[in-house]
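Every protein chain of the complex appears in place save one, which is left out.
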Amino acid sequence: MFIVPIVYAAYLSFFQDKLVGGNTFVGLANYGKLFQDTQFWDGVGRVVRFTLVQVPLMLILSMALALALDSLRLHGAKFLRVTIFLPYAVPAIVSTLMWGFLLGIKYGLFGSLNEALGTDFNPFAPDTTLISIGVVVTWAFTGFNMLIFYAALKAVPRELYEAAAIDGANELQIVRAIKLPALRGSLVVTVIFSIIGTFQMFNEPQILPSMVANSGVTTFYTPNLYAYNLAFTGSQQGYAATLALVMAAITVAVAYAVQIRGLRNASDH
Amino acid sequence: MRLSQKARLLAGVLVPMLALTACSGGSGSATGGGGDEQVKVTVWSWDGTVERAVPGFQAANPNIKVEVVNAGSSQDEYKALDNAIQAGSGVPDLVMFEYFAVPYFAVPGKLADLGEFGVDKLKQDYVPAAWSDVTVNGKVYALPSDYGPSAMFYNVTTLKKAGIEEPPATWDEYYEAAKKIRALGDDYYIAQDTGDIFFLLSLIWQAGGRPFKVDGNKVHIDFTDAGTAKAVAFWQKMLDEGLINTKITGWSDDWNRALNDGTLATQTMGGWLTSTLPERAPKAAGDFRVALMPQWQQGDKVGAANGGSSFGIPAAAEHKQAAFKFLEYFTHGGGLSSRVDAGAFVPNVSVLENKAFQTKTNTYFGDQKVGAVLAEASEIVGSGWQYSPFFEWARSIYGDLASPFYTTGKGSLAEILEQWRQRCIQYGNEQGFQVD
Partner (left out) sequence: MRRTTSRPGEAGKTSGRGGRLHTVGNPRKSTTLTVMTSLFTLYCLLPLVWLAINATKSQADFVSSFGLAPGREFALWDNIVEVFRYQDGIFSRWLLNTVLYVVVGATVSTFLAALGGYALAKLDFTGKRVFLLVVLGSISVPGIALAIPQFLLFAQLGMTDTPWAVLIPSFINPFGLYLMWVFTAEAVPTGLLEAAKIDGAGEFRTFLQIALPLLAPASVTVLLFSFVSIWNNYFLPLIMLKDPNWYPLTVGINQWNKLGSTAGNGALVQNLVITSSLLTIVPLIIAFLGLQRYWQSGLSLGAVKG
């Protein structure tokens, strides 16, 4: 199940399916075309930018929340934890729908905000849409990542803190000396999964355009969306398969690099 | 009384659980549905009215079972059909296509030529433009099932507020009206446009432009003929002068709400808006009326179409004969009236010229006789319009090109159309057509 579709995609990537004339073997032509396809690289650039900004922000937020929960200093910690995790339970379809309504400039929350403040901020203008998508993605996955961090913190023996406290360490020192290093392993996991998730971004940019005008979301907004449109609207299955494979190779390479680096650093400690 | 009838009909169409159909030997049905062999016809449709025709059809044809499936709307369904055809399994017997999608499936031979079923004798029952929509390279590949003659829906209350007593009859009057409505305040516009290609094409269509010419595998695209240039220049002026709302996109929640509160004064759109407008703008009940599209010349009577759909039979379908029988039944024969009663707007002359249809008043539209207006709008649709066979793809990328203009105001519609043409030429030639 892992391998077969990949092999099949590789096979498809050597063919061009024409509306008139059917399937023809084209060798590596699809690959050559892809590497010169500015639309493809535009999408790659976008998810890379997104990864560089949203992923660190989200993970820092998740980590901070996990530390807050683990500090045992919160009132109603149980409630807070479940609440923060809840958005993870919401299907992307539903969450995009909700946020689309909420952020709508005319009748949504931003519409009212703009009216109240006399501003004209549009969360779904071409320049701001990516940020709005970031808000939705952060909303959906912060709790998920927080739980992974929280689990790692829970695994730290409590005596360690007690011993440190007896040695006169204050809370911040404990966080820095014990808790943060304990998060290293889960950080690798969350980074990898966040990168993979971002590189595959699809649902949000696919659903948004039908809700808001000219959000700047193009048919090639993310590589995955581009592959989908190539395959299903343009009937360019071979080219879409090529794109999928190249994108997969890029993602695997990045994930693997993080993994190797992360594991090496982890074993240093 | 109506409710109970509806309930009965619905109960009759209760789709049974998917059973592996034991349709032994697909050719059994080719002899005209004779014999006692049970045949199951699968129909893909997102038009809810088609199901209304099923009980009557099944009663008259006990050996044909019809299953209507919603396999998605528009693009989703076309993708599904392409997949099924490619996979060679699960191909339905009858499929709904918007008119622009007919050449996409017909040209590469994915649709059955309906000529073999003697479809020509049905021709006189359809308005000419609709018939031409389902005709590709001289052959008929589908039967029209609903129609979208372009009409202008206008909000009388908003127009009155702006001091406009009569709906604009020409595009010049439309321009003047737009300025008056705009003067009402921030949120008031005569209409919205965020790059709606179907609207722009209907303007071009009405002005006499025919940008796509298809002959076999040859496609000629030209956005510079006189009609196209006139329509494009006019709409460019509307946009340049800020008379059009470019923030609200059609079919979105914002749009529904703007229709509700009357800040969008008109909608120039397919006649099918009649049935959905009451749902979308319940608060504006009694405010809207329908008129013919504004004309380019005072005294002209030319229209265009915007949307509408048809049903065709995939070449790979198993039960073509039975499928055609049902197709004819619900688009032309005994099943037509039940669909019209359910709100379908059809291009059948027999319906459009029917006295009852023409004189029936519509409360939502202030007791206007909407049918008469739309019937006239259908009959004046300009002839000879064609879509390119890869229009489905073309329209999907149009937004990519138009969006920068609509958000920044840089560039022009004419430039967008030229870019669009270039992309179409490149894509079309890659796909094996001869495009220039």
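Order of writing sets the chain letters: A and B. Residues in each chain are counted from 1.
Keep in mind that, in the parts below, a residue touches a chain if its C-beta (ideal position, glycine included) is under 8 Å from a C-beta of that chain, and two chains touch if they have at least 3 such contacts.
Everything numeric in this text was worked out from a predicted model, so none of it was measured.
**Q** Considering the complete complex, which visible chains touch the unshown chain?
**A** Computed over the complete complex, the missing chain touches A, B.
**Q** Taking the entire complex into account, which one of A:Ala29, A:Val48 or A:Leu61 touches the absent chain?
**A** A:Leu61
**Q** Please pick, from A:Leu28, A:Ala89 or A:Ala177, the residue that touches the omitted chain in the full complex.
**A** That would be A:Ala89, which touches the missing chain.
**Q** In terms of residues, what is the contact footprint of the unshown chain on chain A?
**A** Within chain A, the residues that touch the unshown chain are 1-6, 8-9, 12, 61, 65, 68-69, 71-76, 78, 80, 82-95, 97-99, 101-102, 107-109, 112, 139, 142-143, 147, 150-152, 154-159, 161-162, 165, 171, 185, 189, 192-193, 196, 199-200, 202-203, 210-211, 223-224, 227-228, 231-232, 237, 240-241, 243-244, 247-248, 251-252, 255-256, 259.
**Q** Against the chain that's been left off, what residues of chain B make contact? List them.
**A** Missing-chain contacts on chain B: residues 10, 13-15, 17-18, 44, 46-48, 69-74, 76, 80, 83-84, 86-90, 146, 198, 250-253, 256-257, 260-261, 272-273, 275-276, 279-283, 307, 309, 343, 345.
Assume only the chains that are shown with their structure count from here on.
**Q** Between chain A and chain B, tell me the centre distance in angstrom, where each centre is the average of that chain's C-alpha atoms.
**A** The answer is 38 Å.
**Q** Can you list the residues on chain A that touch chain B in the complex?
**A** So the residues of chain A touching chain B come out as 16, 18-21, 100-101, 104-107, 122, 125-126, 209-214, 216, 218-220, 229, 232-235, 237.
**Q** Quick check on the complex: what are the chain B residues that touch chain A?
**A** 75, 79, 82-83, 86, 104, 107-108, 192, 194-195, 217, 246-249, 251-254, 257-258, 389-390, 392-393, 396-397, 399-400, 403-404, 406-407, 427, 430-433
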